[in-house]
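What follows is part of the complex, with its chains left where they were.
Labels run A and B following the written order; every chain starts at residue 1.
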Amino acid sequence: MAVEFAPDRDVADLALRTAAFVRDVVIPVEQAHQGITGCDTVRVELQRAARDAGLFAPHVSVEYGGRGLDMRGRAAVFEEAGYSLLGPLALNIAAPDEGNMHLLEAIATPQQKQRYLRPLISGEVRSCFAMTEPSPGAGSDPAALTTRATRIRDGWQIDGRKWFITGAEGAAYAICMARTSGDAGDRGGATMFLVDAANPGLKIVRHIDSLDESLFAGHAEILFEGCVVPDEAVLGEVDRGFDYAQVRLGPARTTHCMRWLGIARRAQDIAVAHAADRQLFGSRLAELGMVQQMIADNEIDIAATRGLILRACWELDQGSSGTQSTAIAKTFSAEAIWRVVDRAVQICGALGISADVPLGRFLREVRPFRIYDGPSETHRWAIARRVVRRYLDSSR
Amino acid sequence: MAVEFAPDRDVADLALRTAAFVRDVVIPVEQAHQGITGCDTVRVELQRAARDAGLFAPHVSVEYGGRGLDMRGRAAVFEEAGYSLLGPLALNIAAPDEGNMHLLEAIATPQQKQRYLRPLISGEVRSCFAMTEPSPGAGSDPAALTTRATRIRDGWQIDGRKWFITGAEGAAYAICMARTSGDAGDRGGATMFLVDAANPGLKIVRHIDSLDESLFAGHAEILFEGCVVPDEAVLGEVDRGFDYAQVRLGPARTTHCMRWLGIARRAQDIAVAHAADRQLFGSRLAELGMVQQMIADNEIDIAATRGLILRACWELDQGSSGTQSTAIAKTFSAEAIWRVVDRAVQICGALGISADVPLGRFLREVRPFRIYDGPSETHRWAIARRVVRRYLDSSR
């Protein structure tokens, strides 16, 4: 055993084939749809192509038809899939479904897996994760959770408002986080529920227009109003919802990093090609020092991001909660990837702003990542607190 | 005479009334149109309202119904107008028309003024400025100009392709920069021409979709193909186009700064209101240190931007070319204003990303300013060269 950066051969091969698939199959579709799509037919066709290529849902266990990739394996493959905004959709490894699969595989009952997980993995249905609430509810501070589930005979009644629920429109079901004990502000007392979209107590209030538009079906505001669910709708155990959220969030924020790292590399490739091919002031654009600086800084940011992601993955694969390392990876990645795309735009000049290249689109898509999955500020606060606590513990 | 920061009383009053007009009249229209408009009826109505309020076209000379504001006066008023994306449109001080008015007032013949300037000032027509060309033509390096005007009997024939021509669609005429002598790369030999939109030799090739969408009618790619114009179409003297471009660009880039500074202040106001009203982790968001840091940095960036703009304006008002000070103001402003908007988004979190507030829109609109009117890299290159030349001159 020693420090090692090469993925194992199978994973390397899968990553390579994923890269080829994205280049040959996904990017042509992407270009026909201006980078993103909200059309289910396109989704279905992309997923069929990925399945035919043997690349579909590689993260789920072999039992469910995947490769059972560990986090480090995902790091290699998801980055390649992320090279197009449509790549993760094609492989069925996009948020929020990918995180929900991870969660359901970990804690659902066999019956729940049969009913909710299988069709999700196959791409037959989509899902959503209903946690975030409008102010002053659950957001940066999950404990602020106000949606409440009340015990009724044979089940629960859920009441509350959620927003920025990605993929809610058209989803077959929601995993809803609701408070089953305690009050807003308490660090315990939440429970996860599986709520069918057909449940009359679950309403889509509105589509939330936002800067980003690439996550399939976008974001919605939804309402649980007298939403009655049976006991079997409880995911895992009652009152352990915050624990499960951690099960989902650590890996989910890290797979986000992987996918966006793919976009960062794509942006850099576009910028480098432009800089190498374009003349300015009598030289190749790529020979001007300030452009070289941006190219180099992109390369550095990409390398540093990848290193932090791999580190976090390795910790998660060792069975660690990865709380600190995934927070570090997420915070750095979200900012570094943003810088990379921003520099790519700058290198390309007016072209970078135009829709002739997808960089402006990437800028829009990447910006929210500094906010989604915990704003950088919240992560920094948590990172610092853990460092200080470690010191205080050691100095006692 | 001593250093003085207060504008004269008339200007201060005008700025105050502009601020009130934007708040009471323009922002309601803005909110009804999601921040921007491409609709000419809206433009006409906004301009009528501004005229009724005595605020219309304050920058043109009294002869043309304006206030003849000098650059320092514009700084005070344009910043207030820029508080809404529609404010400059309402006052008819938006790009590119505002810069074109400035240019025409300075160098057009009386006949040209009658025909082109008057209706532009009144808002009866719009115009465009056709300089930028697709690679490898005129862009960061204006001398790369490839569009050519050839002498024919009684006039000129213009041939060439331009892109990112703001406001071209629907404009009554274009001010076209074409090479009348020398070759691409030469630092002289350009001439400006007034070309009517009705000229069959002038074609709109396509609308260029771009990240920003607020400049009225957006950006277009246009083609001059066998475009014949009479001698009277020459603006100023033949072969002096690059000089006139400087007449236009120094002030034009500075008024851009003023308008965008308005948006920066708006973004900060939205963020401060959110931070003051929102609770998080049991405190007011505005009491969290990292949020305070962003609020303070915004305040600092806004103050520094304003200082640099005023300095550049003062130099221009003294009759200086302001080459260095406008480049400094533009480079700093474009980056500082971008930072301000970006931080405002971050302070507002998911809300900042949503269309419920215009911050995501501002982010899109402000990004190109680091590229338009000379990318930051080109300005830095020019700033440094002037510094070094000054040293070399002084040390001889």
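Everything that follows uses one rule, which is that contacts are C-beta pairs under 8 Å (C-beta built on N, C-alpha and C of every residue); 3 or more make two chains touch, one makes a residue touch a chain.
A quick note: this is a predicted structure, and the numbers were derived from the prediction, not measured.
The complex is a homo-oligomer: 2 chains are shown here, and the full assembly described by the structure file contains 4 identical copies.
As a convention for this text, only the chains that are shown with their structure count from here on.
Simply put, chain A must spin 180° to overlay its Cα atoms on chain B, rounded in steps of 5.
The residues of chain B lying in touch with chain A in their complex are 132, 135-136, 139-141, 144, 163-164, 185, 208-212, 219, 278-282, 288, 290-291, 345-346, 349-356, 360, 363-364, 367-368, 370-372, 375-377, 380-381.
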